[in-house]
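Shown here: the complex without one of its protein chains, the others still in place.
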Amino acid sequence: MTVRVQAESFDLGAETDRLTAGRRDVGAVASFVGIARETNPDEGAEPVIAMTLEHYPGMTERMLAAAEADARTRWPLLDCLIVHRYGRFLPGDPIVLVVTLSSHRQAAFDACAFLMDYLKTQAPFWKHEETASGARWVAARATDDAAAARWTKKD
Amino acid sequence: MTVRVQAESFDLGAETDRLTAGRRDVGAVASFVGIARETNPDEGAEPVIAMTLEHYPGMTERMLAAAEADARTRWPLLDCLIVHRYGRFLPGDPIVLVVTLSSHRQAAFDACAFLMDYLKTQAPFWKHEETASGARWVAARATDDAAAARWTKKD
Amino acid sequence: MKILYFAWLRQHTGMAEEILEPAPQVATAGALIDWLIDRSPGHAAAFEQRSSIRIAIDQAFADPGDSIVGAAEVAFFPPVTGG
Partner (left out) sequence: MKILYFAWLRQHTGMAEEILEPAPQVATAGALIDWLIDRSPGHAAAFEQRSSIRIAIDQAFADPGDSIVGAAEVAFFPPVTGG
């Protein structure tokens, strides 16, 4: 069970190989990689030249660890990895990685989606986008909050 | 959009790198790796020494291609990869890989889970398990059928 | 017509496939099963748990009542247990 907040990139294949190495009990490895996009989420908006992610050092790690602990109480996870980068990214750069290991696929999928919803809506990251006409802080998206709310309605 | 049914193993990192290379429109890469487990899904059953997957060559490829086409009508996928192995596997060996690329995470997650449910319940594969006391054909699981039924109830 | 057997059906019949020309009155997948059962004790054993057997005609899932007239390939197998 690992949480890392770092400027450096990550390697999906190497991370999942490390998590599964020597195990005989893992049946399901779900993973998610979030990538910086050129396309702006707002329809018709200008292409994104670059994006900078700012975060709250200390609080971020604490919140991701709490999210991971929460996921482990909800699903029978055998292991779990969260890597979130900060700094400046160009379109195509990987930003976030979540990997979940379980005996069965549903737990792995659900925990991975839950952690990504949490990262998008709860973790203290702020996105700053550069376009040809200038730079702006990205506003929070209602669809992200709705996605995260799925997991609280359940209980 | 690719479907492969093969005896050889696969490399998650290399496959996702290839799928995302040079793209600026991908925001979300969801992936799933299914691995042979030592633990039998039936409680209290003997450890699995090895497992052999038999399939229906020709029909398998045709059905996976149809499933992929179905997924593309349901979600806005930018690309998609299904690799399913056949042959004899030891616990820890990777068996199936599904990777879905989309602008947004929910489409990538849902399409990946949909394709895995399909693979488990519709694709013509049969699992033969070896344990210390002998070998047996694995029976279909009701939970797998229920998982797949989620996607038809929706419509 | 090519007849294919998978998993424990293959083990019972002792063969993965066979080329047969069923009698003209054997017009459906269900009738083909009846016809195959008479070929050998292995065939009879393969189709013993008849209600659980799945059928594909020309690589598409089919029901026992579906026509096999003109089909090139009919496959019989247990419920699938993939991935």
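By written order: A, B and C. Residues from 1 in each chain.
Rule of thumb we're sticking to: a contact is a pair of C-beta atoms (placed from the backbone, for glycine too) under 8 Å apart; a residue touches a chain by one contact, two chains touch by 3 or more.
What you see is a predicted model, and the numbers here were worked out from it, not measured in a lab.
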Visible chains that the absent chain touches, using the contact criterion stated earlier: A
Of A:Val29, A:Val96 or A:Cys112, the residue in touch with the unshown chain: A:Val96
Touch residues of chain A, complete complex, unshown partner: 34, 53-56, 58-59, 62, 84, 95-96, 116, 119-128, 137-141
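Keep this in mind: only the chains that are shown with their structure count from here on.
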For chain A paired with chain C, centre-to-centre distance based on mean C-alpha positions, whole Å: 49
Whole-Å separation of chain centres (CA-atom averages), chain A against chain B: 23
Interface hub residues of chain B, defined as touching at least two other chains: 34, 116, 120
Set of chain C residues in contact with two or more other chains: none
